[in-house]
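The structure appears below as structure tokens.
The complex is shown incomplete by one protein chain, all other protein chains being positioned as in the whole.
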Amino acid sequence: MNNLLVLPMLLPIVVGVLLIFLRTYGRVQAWISIASMLVTSGISVYLLHKVQTDGIFRLDFGGWEPPFGILFVADSFSVLLVLTSSIVTAICLSYALISTSKELQTMYFYPSVLFLIAGVNGSFLTGDLFNLFVCFEVMLLSSYVLLTLGNSKRQLREAIKYVSINIVSSWFFLVALAFLYGAVGTLNMAHVAERVAEVGQTPLLTTISIVFLIVFSLKAGLLLYFWLPGSYSSPPIVTSALFGALLTKVGIYALFRTFSLIFYHQPETTHLLIGIMAALTLIGGSLGAIAFNDIRTIAAYNVVIAVGFILVGLAISTPASIEGSIYYLIHDMVAKALLFLLVGTMITLSGTSKMAGMSGLMKNYPLLGWSFFVTMLSLAGIPPLSGFIGKVLISGAAIDSGSYVLLALALLSSIFVLYSLLRVFKNCFWGETIVSKEEQPPLRKGVLWPCLALVLLTIGIGLGTEGMAPYVTDAAETLLNPGIYIDAVLGLIQ
Amino acid sequence: MESLIIILVGVLTTVAIYLVLSKNIVRVILGTAILSHAVHLLILSMGGLKLGAVPLLGEEAETYVDALPQALILTAIVISFAVTAFILVLAYRAHQELGTDNLSAMRGSDDE
Amino acid sequence: MPAQFLLNITIAFLWTLLMDEDAFYPTTFLTGYLIGIGILFLMHRFFGTKFYLLRVFSALKLLLIFISELSQSSLLIMKQILSPKLNIKPGIFTYEHSMEGDYELTTLALLLTLTPGSVVMEVSPDGKVFYIHAMDVESSRDSVLKSIKVFEKAIMEVTRN
Amino acid sequence: MNINDVILKTVSKAVVLIILTFGIYLFFSGHNEPGGGFIGGLVIASAFVLMFLSYDSETVSGALPIDFKKLSALGVLLAMISGIAPMFFGGAFLSQSFGYFDLPIFGKTELATVTVFEGGIALTVVGVVVNIILSISEDE
Amino acid sequence: MYLLIIAILIPFIATALIPLIHNRIGSLHIGWLVLLVPTALFIIFALQIPAISVGEVLNQTANWIPSLGINFTVYLDGLSLILALLITGMGSLVVLYSIYYLSPSDSFPHFYAYLLLFMGAMLGVVLSDNLLVLYVFWELTSISSFLLIAFWYHRKNSRYGAQKSLLITVFGGLGMLAGFMMLHSMTGTFSIREIIAVIGQYTDHALFYPAMFLVLLGAFTKSAQFPFHIWLPDAMEAPTPVSAYLHSATMVKAGLYLVARFTPIFAGNASWFWTITIVGLITLFWGAFCAVRQTDLKALLAYSTISQLGLIMSLLGLGSAAMYFGDGEQGALYGLAIFAALFHLVNHSTFKGALFMAVGIIDHQVGTRDIRRLGGLMAFLPITFTFAVIGSFSMAGLPFFNGFLSKEMFFTATVNAAGLPAFGVSAWGVLIPVIAWIASVFTFVYCMILVFRTFFGSSQLKKLDKQPVEPSIGMLISPAILCILIIGLFFAPNLLGDYLLRPALNGVIPGISGAAPQISAWHGFNTELFMTLGIVIVGTLLFLTFRSWFKIYRLQPADWTFTVLYNSFLKDLKRVANWITTHYMTGHLPAYFAYIFIFFIATAGGALLITGALSVDLMADSPISIYEGMLVAVMAVAAVSILFAKSRLTAILLNGVLGFSIAIFFVLFRAPDLALTQLVIETVTTTLFLLCFNFLPEWKKEDSPKRTKIRNALIAIGGGVTVTLIGLTVNSGELFESISGYFEDSYELAGGENIVNAILGDFRAFDTMLESLVLFIAGLGVYTLIRLKVGKGSGKDEHQ
Amino acid sequence: MNINTIVEYFGVFLILIGSIMAVISAIGILRLPDVYTRSHAATKSSTLAVLLSLSGTFIYFWASENFISVRLILGIIFVFLTAPVAGHLITRAAYRSNVKLADSSTEDALEELFKK
């Protein structure tokens, strides 16, 4: 029995619900949440190890065998993402413990975060397309709550757009599911994949796959990222960090899963389209990142760039490119959380999000400054930080497959990332220190520890790539050989 | 029948999209509500509106209609209710704070 | 409270009936009774007023009157609707009733509304006066007043000693 | 002129009783007939909606001194527990079981763990719907 | 033994130690501790000379990411050794110098941490055999340079210079990375030596030339070659020791190193030859030409560095011809250029280092570097004057200084190249020595300016901030050592040539031992000598008549410099980016929806048509009853009427009609559970709408222009049609039987006769559980939305 | 034709009558001059229509399957209980939201009251 497999989703939910009864105890909630995320991380490590030794395994809920019941499937790709998101969430939560206002804490902040991560983890693990929809909704509803928690004007304004667009994207999801069910009569991803392969992905199935592409692109911010900058730059720090780290990743995951497991037979249509979208995303994100003077907006556009970058890997779909995307995906979760935490801290310190209002922070907050510096380099893919290896693998794959436009855009986008963050660093951390040390508001004690943990993580991932390599290789191999996944899910039945 | 329902779905979708494209937030919410009506019908018709019996085994029929889409729609209905409730309250809270229900006035900008 | 006890029995019955079983099982009744306890517990704050014993016979009589009145009124209205030229003079008039208590008042109002061409639009704040809209004041005021009297009497037979 | 709602309130009392009974019936009959936790819960919730509409919000919340958020949380928890419990008996998560038992009064009765699950769902639905309406109607 | 790897790591470890120890060493200047690092390393590398000079190579590997073929492989040959010695040797001198140069208000820990970081990175660059590891260190040098340039980050110019250098060098680095990846794509390895071994098979590969140009892009940006040279003058904002170390002696040589290192891979073709030669020559000329007009001594040195880097670059280009000819007489003839390049690389480090240090002393002791405010310093700073003269004359290529020797070899190489029987040189060949000569004239001129304008003439003491005196002895040691080297190398050049340059040449062009000459100062009256004489004569004339021809600098419009281009590029880029982004990211939800639906219509609808999927077949349909048709009509009419509803309440009512009708469809299509749920949900939703309407205004007529309305209508129709067409197509061909037949055994399997309920409560109970969670979260959200209010609560946007 | 079939037909006949009445009251909704008169059509005729059709259904099931559906009876009771309340509420709301009486109306006892 692989019941452990449900825990990355179930544990946060149960803990989150229990926290409802502890509403007034903000700190207790925080500690419990952090502990539960650490336990989840531990479980994920175990799962990862198990996948490595025993291969893909699954948990049939209620004991109903696929394709009839719902199931969770653990392969290296999904478990790696579960692990990363759990760790990042734990760290973000510890930041919240230190920084979040009492009022927010008692307004169900922690339960909402836990539900969010539950939805995220569930989306990574589920082996059923409709259940993926439901997991998405768990994640989305939590994100709605988190996005509006605080109720500032800007939050409400952006939330309207975010929620509306997500409702429409969920609609597209249902439309796609309806079409797919009508065409292949099943919902289990492996079973769908098997049936699609059996008829060789007819033109109709390709059309349906494009509806899925739209759905997941909306979630991932692939080309259809209109909702992203506003909503990522309006909520409180920790929420932004979690959004930046996790939300788009789920869409990206879904794109990788569906277009490697199910709809990989007509790459000249689907993957070409993904490539074009990724290219446009890189361009749009790059321009957006340098177009504004609001550091939150800059950070948000950096999210867009990363999405484009990762999807380049899928568009190319060679072992190296997929591996690169996975590395970059993991890197980006860590680095984006870090970026948003730092940006949020800067805003808290200076009371504004405009670059013009900050100067010379380096002098009074050197640790903050250096953390930002490392983040900047990491995001720009400067070696040996975590962003590097993904960049190398994806560029290499782009060359091998002759995708020179994507190569150029991917590499140039790093320059834009660098430039956009360099502007922030230059203007905010350097320059004359306007306020004396005494006048500057002190950093809350320990507020940088979570950031430093993430800094260490981004350095560690970069230097310790080899430690991850077997898992990533396995993940990419599984993605590119759908038979492995299908056998693991349906093998026993046939 | 299926084709007729699918065409109806198309009509509903058209109306809903037009509403969603408008500037008034209530129209948009209404549009999303109609969108979900449309997709529920779509799911149902995708399961085939074959003339089986109601999926209750007590009916002791030869064939039953496809029960799976029904279960899916049920889930979808509840979810769309949850979302609608949330966005409705969000809309009026936004109106309370921002003083407008017009999306053109909710653009926001980098220079606020 | 006896009233609530009765109510409870009613719910139990209701339950038994709802189960649509081919025979009456005491167990089903018991289940309904247990559920009724639940509901009444939930609702007991709403039942501050007294509860009168059900006068089944009178009630049945009332029901019969009710149905016949309803049929008449419906036919009347349909006639009016289908007449080639609408020839009606609607209006609002008042009626001071002699009912006591919410239940009597409500029952009367319901019955009235279902009678030929009349709808109770408002009840005065003190509850004594009905403001009634009539489909055709000229022709139906008298018939309305007549049926009100009949109803009042029938209701009182049920509710009062 | 002030509104006199006596007719509405009186009828509502009766109607609410019918709806509640019906809701609970739907909840239990879901296994073999149309109904189940969701629908049962929704119907019960609609009884509360009717109460809110017929009475004022203070009266209703005063008559039902429950924290509906906690009620809904309890519901979710209950559903979870029914899913988690089998894990301790070597079953898969969410394994439902059912059996036919001879009970002293009830005779041959089907007991299914799914009832617990659905009970949780119903509680959630009731809690959430009432919570939402209460929250909005208490907003100034 | 991992000696070399440890050697590279030592500076990094030391960097990490600095923050830990700098508070614990009391009054001891941390520079003294830091000095130990380069000195020790210099000794380590110097100990390798005997082995390397006889042709051995050292090579050590530590695994980093073996699964991707990325390993920390260190490779020490002659070429690497020269640079390693330069790095550690110059490093020692610069650290020593800096101990006296820095002022107490500067942050020593930062300075030395950056410097050590750079040192380690630079060693990594020149010692790595693995391309990616090389790239890692390459970027690290850019970063440490960035940090050092912005050492005084409160100055605007420092920040500007730092950003500029980082952007340009990282840009080039990325190009280089792409080049590396192409090499890897061709050869399957990241090891330079392995690539060299197999590259012969790939010279016709489509990626060969792209890879070459991309690698050169990295080299040119790093070595400040035209037109990427613009970052270097601004890098002079760094403290002078840094300028001496990074921006003249070492880091900017990384590009040269790269070209030399890759010569065995790419050289031997016209593209390589011409690209490098031309870029080098232009840089040589342009740097020298611009240096003349500078008034800041450091700026002058910066342009001179650019120019000298161009010189070396062009030598590497010219020498690449040797690869074409291979081992033999011809090869040896042209290989001389490489030898000269290596020689000049060393020489340049010595004289430019000395000059920077001298200028640093002036700046430090006088308080200004502006030539217009300087003059007559010879009397006050005689020792510094001596350094400056030695350095300048060496740079000008005058005898008795090492620069003369390499300059002569440079002329030899250009003259040789003019007659190169390959690469189509013949027509243009004569231009090579001509340009070299003209550039050298300008070199001579600015060298004279440097010496004479600063040290001769009348002193303007009153304009100076300080009374100039010689600095403390510590500050003089390093330049003195360099000056000794300058002269020493003139007299004993072959010590260098035999032990270092020859093995280095072998590293650049394997097996071309014949090209390494015995260096001698006197070659008789040959062309090169006359060229030098010409330079001295013409240069002196130009220097004396400077005022009369200075006007030519005004011919270049002020807004046509590359720096202006760079600035306006960044500015315009931001402006254009802002313009584009704000034009589509309007924050206007209807616009966003329009994009989304247009995208849907274009891609999904497009795919349907293009792939030929569209096929509609009504035969499989179940029959239509009259009342079903009527109900469809009801819904369609109700739906369309919503569009024309003047009041929101009407719209809600019509929506209610839709909801109820759908419930009836659920009845007609045998879905009782759905009908029940739909009905209740519809009612509760309507109630919610009404509840919320209390807080919202009545809706107004849409005041959009007609054009927008038509556009919206088209989008809406397009969306509806697309959904319909796909739906009809799906409906027309059933590919597979649905899995739901399984659930018809629900009574046996799950003990329930209601199949839908069995699915919800058992087969797919997980969905149901999560769905209740979704509902629950929505409830929480509504509660918090209403309860946590601005003003009442935290109030501000950033309440943390 | 046995007795059951006849009863079945009777049930179906009731249903048909009910449906005709439903259409007539719907016509009333269209034809009658104001909301107050229309509400008469809605609360009375259509209630009767429901009564007929539900009774017809009840009778049909009773005859054909010997099935006594309490739910149907409950449905009838429910409609009887609520339809007049609905009429009451709507007309009251109409008057209070200033919906005019038809021009043909002769008297308005409420007018005085609301003027005060």
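Note that the chains are named A, B, C, D, E and F in the order they appear, and that numbering of residues resets to 1 at the start of each chain.
FYI, a residue touches a chain if its C-beta (ideal position, glycine included) is under 8 Å from a C-beta of that chain, and two chains touch if they have at least 3 such contacts.
Methods note: contacts and distances are computed from a predicted model.
Per its UniProt entry, the chain excluded from the display bears the name "Na(+)/H(+) antiporter subunit F1", taken from "Alkylation response protein AidB-like acyl-CoA dehydrogenase", "Na(+)/H(+) antiporter subunit F1", "Phosphate transport system permease protein" or "D-xylose ABC transporter ATP-binding protein". The chain not displayed here makes contact, within the full complex, with B, D, E, F. For the chain left out of this panel, the touching residue among D:V43, D:V76, D:A112 or D:V128 is D:V43. Listed by residue number, the positions of chain E touching the unshown chain are 625-627, 630-631, 633-634, 637-638, 641, 647, 649-650, 653-654, 656-657, 660, 663-664, 667-668, 670, 672, 675-676, 679-680, 682-683, 686-687, 690-691, 693-694. For chain B, the residues touching the chain absent from view are 53-54, 56, 59. Those residues of chain F that touch the chain absent from the view are 8-9, 11-13, 15-16, 18-20, 22-23, 25-27, 29-30, 35, 38-39, 42, 46-47, 49-50, 53-54, 56-57, 60-61, 64, 67, 69, 71-72, 74-75, 78-79, 82-83, 85-86, 89-94, 96-97, 99.
Just so it is clear, only the chains that are shown with their structure count from here on.
For the pair chain B and chain E, chains touching both partners: A, D.
Centroid distances from chain E, each centroid being the mean of CA atoms, peak for C. Taking A-B and C-F together, the pair of chains sharing more C-beta contacts is C-F.
Between chain C and chain D the centroid-to-centroid distance comes to 29 Å (mean Cα coordinates, whole Å). Between the CA-based centres of chain B and chain F the separation comes to 31 Å, rounded to the whole angstrom. Across the assembly, chain F contributes residues 74, 81, 85, 88, 92, 113 that each touch 2 or more other chains. Within chain E, contacts with two or more other chains are made by residues 582, 587, 589, 593, 672-673, 677, 681, 684, 688, 692, 695, 723, 727, 730-731, 734, 738-740, 743, 753-754, 760, 762, 764-768, 771-783, 785-787, 790. The full set of touching chain pairs reads A-B, A-D, A-E, B-D, B-E, C-D, C-F, D-E, D-F. Remark: chain B residues 20, 25, 28-29, 32, 35-36, 39, 42-43, 45-48, 68-69, 72, 75-76, 79, 82-83, 86-87, 90-91, 93-94, 97-98, 103, 106, 108, 110, 112 touch chain A in the complex. Looking at the complex, you find that chain F touches chain C at residues 21, 24-25, 27-28, 31-34, 36-37, 39-41, 43-45, 47-48, 51, 67-71, 73-74, 80-81, 83-85, 87-88, 91-92, 95, 101-102, 104-110, 113. On the side of chain B, the complex with chain D involves touching residues 56-58, 74, 78, 82, 85, 89.
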